[in-house]
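All protein chains but one are shown in place.
Moving on to subunit A:
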Amino acid sequence: MTGWAGALLQREMRLAVRVGGGALIGVLFFLAVVTVVPFGMGPDLNLLARIGPAILWIGALLSTLLGLDRLFQADREDGSLDLVLMAGQPLELVVLVKCLAHWVATGFPLVAAAPVLAIFLNLDPVAIGAVTLTLLVGTPALTLIGAIGAALTVTLRRGGLLMAVLVVPLAIPVLIFGVSAADAAVSEPVPFLTPFLILCALTLIAAVVGPLAGAAALRFASD
């Protein structure tokens, strides 16, 4: 990794960890979502075990959406986004590095929290492993797709809600294949690998489309 990218990564990580515990609020929200579901559905453990992977995935999606509006907005408010734009580095890579840092700071804690929360939902060990693995592979896609929405709404004053509306339709395929891979690990007919590989492919597509579209949106937002 070249010098500037490493420096940018380091800066993003420091900001994420030091500023107001922002990174871990996502996990707290994740916990809140998972806690709310049994109250809404009733504490039937068999039912919870069956829909557990879906609950964890929806919780992860919502937590990711919650944190995304800070991805570029904070930098725009203090002016550092303009400096990054003027630095002359390829903007696509900048977006990719920022997404990477954002995922390590907010997405990875969600993945790490998933096995613990899965115990609340009465998932068996195989299902816990499967849902954690799918989240590990799938949450980067959510961050990368979300970067598009975050970049599009960066100039808007109350862009967070609009961003969620714009991002959710694009994130639906990731959700579908994430949940179906986690389900396939427990209940037979479809093998686990088929939806899992599609999920991997979606993440790779998002790694191409997300930075490209995000960088284009940032360029247009700045002038």
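The rule is short, and it goes like this: a residue touches a chain if its C-beta (ideal position, glycine included) is under 8 Å from a C-beta of that chain, and two chains touch if they have at least 3 such contacts; residues count from 1.
Here is the rule we go by: contacts and distances are computed from a predicted model.
Its record in UniProt calls the unshown chain "Heme exporter protein C", which is the match among "Heme exporter protein C", "Carbohydrate ABC transporter permease", "NADH-quinone oxidoreductase subunit H" or "Spore maturation protein A".
Shown as candidates are A:G88, A:P169 or A:P189; the residue that touches the absent chain is A:P169. For the chain left out of this panel, the touching residue among A:A16, A:I148 or A:A185 is A:I148.
Hidden from this view is one chain, which touches subunit A at 148, 152-153, 155-156, 159, 162, 165-166, 168-170, 172-173, 209, 213, 216-217, 220-221.
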